[in-house]
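Written out below as structure tokens is the structure these notes cover.
Omission of a single protein chain aside, the complex is shown with its protein chains in their original locations.
This part shows chain A:
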Amino acid sequence: MKETVKLISAEGFEFVIDREAAMVSQTIRSMLTSPGGFSESKDGVVTFPDISTTVLEKICQYFYWSLQYSRGKETEFHIEPELTLELMMAANYLHT
């Protein structure tokens, strides 16, 4: 099984992240692990036509921040105010 997964934004920008980071999201976790259900579980590529590049990058940064946090490194996660609404909608969808 591949160690990395690729997330693709609305504008077609690609983010290659570690599988363990992507698994922070319950939605992506089930896409990647469900047997035979999603084609995503085979290829490790997930497309998000509704998530803009800026927001998707912020989400990936959050995944890594979350991993670091769970390992005891407590830093702040900065969110630009103008991103907040879009980010919350994406977070709701991703169960993050």
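Operating definition for what follows: a contact is a pair of C-beta atoms (placed from the backbone, for glycine too) under 8 Å apart; a residue touches a chain by one contact, two chains touch by 3 or more; residues count from 1.
Just so it is clear, contacts and distances are computed from a predicted model.
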item: UniProt protein name of the chain not shown, from "Dynein light chain", "General transcription factor IIH subunit", "Os04g0353000 protein" or "Serine/threonine-protein kinase ZRK7"; value: "Serine/threonine-protein kinase ZRK7"
item: Given A:Met23, A:Val45 or A:Leu67, the one touching the chain that is not displayed; value: A:Leu67
item: Touching residues (missing chain, whole complex) on chain A; value: 4, 9-18, 21, 52-55, 57, 60-62, 64, 66-73, 77, 79, 86-88, 91, 96
